[in-house]
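For this view, one protein chain was removed and the others were kept in their places.
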Amino acid sequence: MSLKKLVDVVEYDRGCSNVQRIAVLTSGGDSPGMNAAIRAVVRKAIFHGLEVIGIQRGYSGFIDADMGPMNLSSVADIIHRGGTILRTARSEEFKTPQGRAKAHENVLRFGIQGLVVIGGDGSFRGANVFHEEYGLPVAGVPGTIDNDIAGTDYSIGFDTAVNTVVEAINKIRDTATSHERTFILEVMGRESGHIALTAGLAGGAESILIPELDNNINEVCEKLYRGYKRGKLHSIIIVAEGAASGLEIGKKLHEMTGLETKVTILGHLQRGGTPTAFDRILASRMGATAVEMLMSGNAKHMVGIAGGKIVSESLADTFKCKNAIDLELYKLAGILSI
Amino acid sequence: MSLKKLVDVVEYDRGCSNVQRIAVLTSGGDSPGMNAAIRAVVRKAIFHGLEVIGIQRGYSGFIDADMGPMNLSSVADIIHRGGTILRTARSEEFKTPQGRAKAHENVLRFGIQGLVVIGGDGSFRGANVFHEEYGLPVAGVPGTIDNDIAGTDYSIGFDTAVNTVVEAINKIRDTATSHERTFILEVMGRESGHIALTAGLAGGAESILIPELDNNINEVCEKLYRGYKRGKLHSIIIVAEGAASGLEIGKKLHEMTGLETKVTILGHLQRGGTPTAFDRILASRMGATAVEMLMSGNAKHMVGIAGGKIVSESLADTFKCKNAIDLELYKLAGILSI
Amino acid sequence: MSLKKLVDVVEYDRGCSNVQRIAVLTSGGDSPGMNAAIRAVVRKAIFHGLEVIGIQRGYSGFIDADMGPMNLSSVADIIHRGGTILRTARSEEFKTPQGRAKAHENVLRFGIQGLVVIGGDGSFRGANVFHEEYGLPVAGVPGTIDNDIAGTDYSIGFDTAVNTVVEAINKIRDTATSHERTFILEVMGRESGHIALTAGLAGGAESILIPELDNNINEVCEKLYRGYKRGKLHSIIIVAEGAASGLEIGKKLHEMTGLETKVTILGHLQRGGTPTAFDRILASRMGATAVEMLMSGNAKHMVGIAGGKIVSESLADTFKCKNAIDLELYKLAGILSI
Partner (left out) sequence: MSLKKLVDVVEYDRGCSNVQRIAVLTSGGDSPGMNAAIRAVVRKAIFHGLEVIGIQRGYSGFIDADMGPMNLSSVADIIHRGGTILRTARSEEFKTPQGRAKAHENVLRFGIQGLVVIGGDGSFRGANVFHEEYGLPVAGVPGTIDNDIAGTDYSIGFDTAVNTVVEAINKIRDTATSHERTFILEVMGRESGHIALTAGLAGGAESILIPELDNNINEVCEKLYRGYKRGKLHSIIIVAEGAASGLEIGKKLHEMTGLETKVTILGHLQRGGTPTAFDRILASRMGATAVEMLMSGNAKHMVGIAGGKIVSESLADTFKCKNAIDLELYKLAGILSI
C-alpha cells in the first residue's frame, strides 16, 4: 500500500472540528528540532484543511502582531536545521496583564482559534495563564535541551544536545589518552543534571557532577587518585553548570592533587546543530499531535512522551515540578567507570 | 552523594551467586554500540567479582577456543568505537551438533558458567539450541542495525544507523534543492523497513518503500508528478533493499516520467560509525543487565527494552517473529511530506 | 588594530572603476562552498559600492531573466550551507546563438557590466563564448567537486567531497575490521581520479582505481591475496566511477577469489554537506578576487589558486585540458597500504 492510500484511510473528517485557524510560536531557549515541530504543526494542520499563522519571536511577536500566514513551502527544507525559523525570545511584557491583553487583541484581529506553544516550562506557564484569562485553547510542545519538563520522558532537543556533548567527550578523550591528563567539561543544566548524566554515561566519563546530588570534591579527587594508582592515566569529569563551575573545579583539583587539569566550557553551542533523528521524529509526532489536540477541543494540555507512547498532560502540571533524573543511570555510570 | 557511595549502596552481595566466570561474544552482523555492550558486560562482571572470558569471532572462536581473559583495561577507550573489538563472524559449523560439541569442550576447559551473546536473532537461535543441549546459561543482548528482533523496542546500533542515513539525506537534500532532481537512496533492510521508515520520516523523504508494504511504483510516480506540478522541484525517495533495488527504481522512474534520477546505495557503511549516545546508553544498560541475569540464574533470556524500561524476554520468543514497524509513523511520514 | 581600520587602509578608490553593477550565477553541478563564494562576491562588491544582481538557475535564469538584486542580508547565514542559494541547472539553450542573444537582452535590460560565473569547465566555455560574442567582462570561479579544472590546484567543493568520502571509509572500516571482508566504495569522477585518489590515500584504502591509469583487476586481486596471506583480513577498494563500476568489480572479485565483497555507491551525496573550512576560505578568497578582476577591467579570466596563492588564468585555457592528478600521491598510497 502506498503512503497516499494509507493516509486516505486515516484522514480525519474535517467537518468534525470547528477550528479553522491556529497559530504557532516558539518561546524561551531554542532547541534543535523546533523547526521539525513547526513543520509538523503546519503540514498536519494544512492536511486537515486548517490555516496556520506563524508568530515571530515568541510572546513578543504575539504582543507586537509580528505574525503571518504559513503554507507548505514555508516549512520546506527546514527539518534538518537547528534553531527556529520563527525565532524566539523571552518576553517580560507577556508576564503582565497589559501584555497579555495586547496579545488577545491580536487573537481577535487574526482570528486565531488555537495556539501551539513550543518551548519550556516558563512558556507553558504563560500559555496556561493566557488560556485561563482569555479561553484560547493552547497546546504545549516541550522543547528544551535541559529535558527538565515534567510530564514527558523527553523534550525536543535533548537527544541532540547529549550527542553534541558526547562528541566533545570523544575529542577530549583523544588528547586525554595521548597526554595523560585530567579534563573537565562543563555542560548546560542550571537546575538539572540530565545532560551531564546522560552524556557522562554515554561518554564513559570518570566522574559526573550534577545539581541533584551533593557533590563532594574530596570524593572526586579520591576516585581520581585510585584510578591513577591503578594506572588509569587520564580522567574526564563532566560538570553540570548548576553543580559547580568547571574553572573552579579545575583549580581546586589542581591544588589538591597537583595534577594538571584542563577545562572546556561548551556553553550555548549545546543548543545548536542539526537535530538527531530521534529529535526529529519526536518533534514530528508531537507537533502533529498538538494539532489534533486543538482540533478535538483539548484546550490546555502539553503533548508528552511516556514509555515511547505519545501522551497528553495537563499544562498546569508541567511547571509544578521538574522531570527527575534516573538514579539507576547514575549508579550504572559509577559501576562502568571503575 | 558521590558515585562511589551510591554504588556501594546497591552493591550486590557477591555471595548470592555461584557464578564465577562468564564469557562474552559478538555474533552475526556487527552494529555500532557492540563495544559499549562488551565494556558494560566486562566492567559490571568485574564489579561483582566475576571473571570474564572474551571470545573472538563469534561462534567460530567459541568452537576454535579463540578466547582469553578480559580485564578493566581490555575495554578502556572503546565505548566510542564502531564495530566490535571481539570481531564477529557467521559460523556454519555452530549449526551442526559436531560444532556445538567442540564449543562445549571449551566451556568445560575454560570453566565458563554463563555466556553473553551480543547479536541478532540467528545468534540467539544458536544460543538457545546450545543451552538446550548443554544447559549453559545464556543471556542475549540484541545488537543489529535492522531493529527487527522481537521482544525489544530497540536493538543496539539502530539509532546510529538511522542517524547515518539521515546525514546522507541531509547531504543529498543540499544538491537536490540546488538542482531540482529526484534522488533515490537505497538503505539496508532485507526483510524489515525500520531503517527506511525511521530515517525517511526524520529526513523528510517524499516517498518511503519498505518490504512490509506492497510498494507500487505507479503510485510513487503519481505522487512525484503531483508534487512537481505544485512546484516541488526535487524529491527524495528512500528504498529499503528488501522492497526494491534502488537502481531499478531509478531506471523505471526515468522511463515513466522522463525525470533525471540519481541513485545512492549506502551499503555497509550503515553498520559503522561511532555510536550515538542513545546506542551507548542502551548497550550499557543491556550489557549490565545481561550480567545480572546470569548471576541470578536466569538461564535463557534476552535483555530487551520496552517503553523505556529494561525487560527480560524468553530467548525462544525472539526469533519466532520480527519486531513490527509502526504503521502510525508511516502514515505520519505521508502527511508531513505532502 | 581592528578589522575596520585595516580594512579602511586597503579600501579601493571606488572612482577608479567604471563598473557599477555586476551579476553572479552558479552553473553546472553544484558543489559545497558555492554559497560562500556567492557571499564573497556580493559583500566584496557592496563594500566597493557596486550593485549585485543574483541570477537564478545558471544560464537558464540568465536567458529567462530570472534574476534580482542582492544585498548584505541576501547572503547572511549561508556560508555554512551546502548547495547554492542561486540554484543551478544545465542549459542547452545557452549553447545556441539564440539563447545567448536572449541573455544579452537581459544584460542590457538589467544594466549588467560584468558577470561572475561559479561553476566548472563547461560553464566557463559558455562564459567565454558569450564574452567573445557580446564583450561582457566575465570572471570565472572554479566550483566542482571533481577538481578537474585546469589552471587551479583546487576547485571549490573538492576538499568537502574528499572528506565526505573519507568519513564513509571510516565507517566502512569499522565493519570491515570487525567482519574481515572486502569492501568496494564507488565514488564520483567520470574522467578524473582526484576524489578517489585523495580520499583513498587519506582513508588508507588498499587499492585505488582511477580513470587516468590502466586498471587491472587481476593485479587488484593479486594484491588482495598477498594481504590476505599476511593476515590482513579486510580490504577497502576505492573505485572512481569512470574507472569501473563498483558492482561489476565486486562481482568479478567474488568470482575470482571467492571472498565475500560488499559494495557502496556514494553517488550525489558527495555533492552535499556543509563545506569544510578549506572550501569556505577558498571560496571567500576566490569570490572576492573575481569582483576585483571585474573592477580592474580583467575581462575573461578565471580565478585560480596555485601554490597557495591566488592567480588569474585565461578563461580559454581552463577548458582545453584537465587538471592532472599527482602521480606521487598514487605511489605514496601504494607504499603506505602495503
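To keep things simple, chains are lettered A, B and C as they appear, and every chain counts its residues starting from 1.
In this text, a contact is a pair of C-beta atoms (placed from the backbone, for glycine too) under 8 Å apart; a residue touches a chain by one contact, two chains touch by 3 or more.
Values in this document were obtained by computation on a predicted structure and should not be read as measured data.
Considering the full assembly, A:Gly272 is the residue among A:Gly272, A:Gly287 or A:Gly334 that touches the omitted chain.
Interface note for the absent chain: among C:Leu25, C:Ile55 or C:Leu201, the touching residue is C:Leu201. Set against the missing chain, the residues C:Asp66, C:Asp153, C:Glu260 or C:Asp317 yield one that touches it, C:Asp153.
Seen across the whole complex, the unshown chain contacts chain C at 1-7, 10, 39-40, 43-44, 46-47, 72-73, 76-77, 79-80, 153, 159, 162-163, 166, 169-170, 173, 177, 198-199, 201-204, 207-208, 213-216, 219-220, 222-223, 230-232, 274, 276-278, 280-281, 284-285, 288, 306-309, 327, 329-338. Think of the hidden chain as still there; on chain A it touches residues 26, 29-30, 32, 34, 81-84, 87-89, 164, 168, 170-180, 183, 262-273.
Keep in mind that, in the parts below, only the chains that are shown with their structure count from here on.
Annotation: omitting chain B yields the touching groups A | C among the remaining chains. One rotation lays the C-alpha atoms of chain B on chain C, and its angle is 180 degrees to the nearest 5.
Counting partner chains per residue, chain A shows two or more touched chains at no residue at all.
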